[in-house]
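Taken from a larger complex, these chains appear in their original positions, while the remainder are omitted.
Chain lettering (A and B) follows the sequence in which the chains are written, and residue indices restart at 1 in each chain.
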Amino acid sequence: MGNAPELIIGISALRNGLIDILKGSIAGSVLGTLLFGLGITIISGGLKKPVQTFDRDMVSINSALLMLATFGLVIPAVFTFSSNVNQEISLEISIVLLLIYLASMADTIMTSRSPVGRKGIEAALKEKGEEQPEVAEVFPNWSRNTALGILAAVAVALALVSDLLTGSLQPAADAMGLTPVFAGVFLLAMVGNIPQYMNSVSFAYKSRMTLALSINLGATTQLALMVAPLLVIAGSLMGLHMNLLFSKFELVGIILSVIIARSLIADNTSTWLEGVMLVGVYAMLGVGFFYAPAR
Amino acid sequence: MGNAPELIIGISALRNGLIDILKGSIAGSVLGTLLFGLGITIISGGLKKPVQTFDRDMVSINSALLMLATFGLVIPAVFTFSSNVNQEISLEISIVLLLIYLASMADTIMTSRSPVGRKGIEAALKEKGEEQPEVAEVFPNWSRNTALGILAAVAVALALVSDLLTGSLQPAADAMGLTPVFAGVFLLAMVGNIPQYMNSVSFAYKSRMTLALSINLGATTQLALMVAPLLVIAGSLMGLHMNLLFSKFELVGIILSVIIARSLIADNTSTWLEGVMLVGVYAMLGVGFFYAPAR
């Protein structure tokens, strides 16, 4: 359920007609997680131990899925830019992405191995005997009904807050002299991902790097395979023209950041300097988005 | 001799003036092999064993050559799109690609190690003691003369069938309302590659993943290094303007699919879900090619 907030914020943004900001926040969430989130996670791990190692095989399964999911996500925009044809294929692509997501769910159920969820990773790590199970520490010991009740309450609260948030985003951006692109890509995406970043930074600081990296990679995969396609389909049902047509700069940013993330994981070690460089690339893209014109 | 059919079909298409379809079929063969072929191969392996492993080193040599060959193949198109100059460099690039192919042949002869052929891979695997030699099973025990005779007969038959095939392709595509791009990229490329796909799927189902993956990667490398350059040179000798100027969408598709294929191999394991995602990316590109305008 880790992506429920993003879905709720997204639908709230759709209802308020903030489609450009919403697309920006999807692109921004990918860039933010793969550059900023991964960066501060690796720095945090580096503060504890100069060279952190992680389980390449487990992180690697995540990152293969990440690459496939993200390349799927950008196909509509690539198609529009590369062929001079007035045909929009976001809805078709979203349906294929969602089918792939269902296949990944089926895989999780069949094999009890969850390549994109935290629980599955923890179970697998436990099996390998590499890390102590700290699940009890992390998750409170609620009964099923209590948990569902709390979830429902949180969802309602979140929906209210989201409406306030997305409703006030445009005026706030205007007041600060920021473009909607920058507001979506950097501000909205950042706000939505803070809890996830805190989580992964704290795991990294406990030297649980495999888990910390997988949180970031898994969240991006779910964003590309589930959240973004559902928002396109929801937009289409609501009669709104939500699509996956990112700007060229967003496109190049997404593709480069996925290649970078994969690349860092290919060797199963990380140093704080790699983290600094990831945050640096994020800052450099930020300079670009600050000056980028409105869509 | 695995690429003889492609060469014969290609020259037959050239003679019929079907240059757009031929270029489409080269692009389609790369996309088809690296996304669809690799995808169904990995799914097939996944049906037998949830997590298949393969010899990373051997597959990796193939995939390094694949990346170099494919990036060479796209240089003429990249050059044309990125510099506003009316100069076509397909012929020069084809000559360099063919020289590299000859170097790879020299390497095979000198070291008796064939990085792109099935026989070399089987020999190497045998040496490593990882797989039982099944060569006898797979290849019939013909004498040299019988083999050459059969080869000649098959080539003649193939040339006749190719002429029928390529001659009837355009009318068939028109009748079905398909663009020449889609017909070339998806139909012609698919027909030509079915035997190869069947081969690799069946090896994967016997859990011989290293061989199954190498068949797909090797075929793509040979296509980029030998078949495509020979067709450009043949076209030039025949006074036809055959070139390697792929469309932008083909270009991005080729580059992304090579990066994806490399990426999946970086961890030396595969799961059926990765196969499903590869086929999914192929389907998404298919949606794009269906709507793509004629060149």
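The working rule: a residue touches a chain if its C-beta (ideal position, glycine included) is under 8 Å from a C-beta of that chain, and two chains touch if they have at least 3 such contacts.
Keep in mind it's a predicted model, so treat the numbers as computed, not measured.
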Task: Number of identical chains forming the whole complex, with 2 shown - done: 3
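Keep in mind that, in the parts below, only the chains that are shown with their structure count from here on.
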Task: Distance between the centres, which are taken as Cα means, of chain B and chain A, whole angstrom - done: 34
Task: chain A contact footprint on chain B (complex, rising order) - done: 50, 247-249, 251-252, 256, 259-260, 263-264, 266-267, 269, 271-274, 276-278, 280-281, 283-285, 287-288, 291-293
TODO: Can you check the complex and tell me which residues of chain A touch chain B?
DONE: 56-57, 60-61, 63-65, 67-69, 71-72, 75, 78-79, 81-85, 87, 89, 92-93, 96-97, 99-100, 103-104, 107, 111, 113, 115, 259, 262, 266
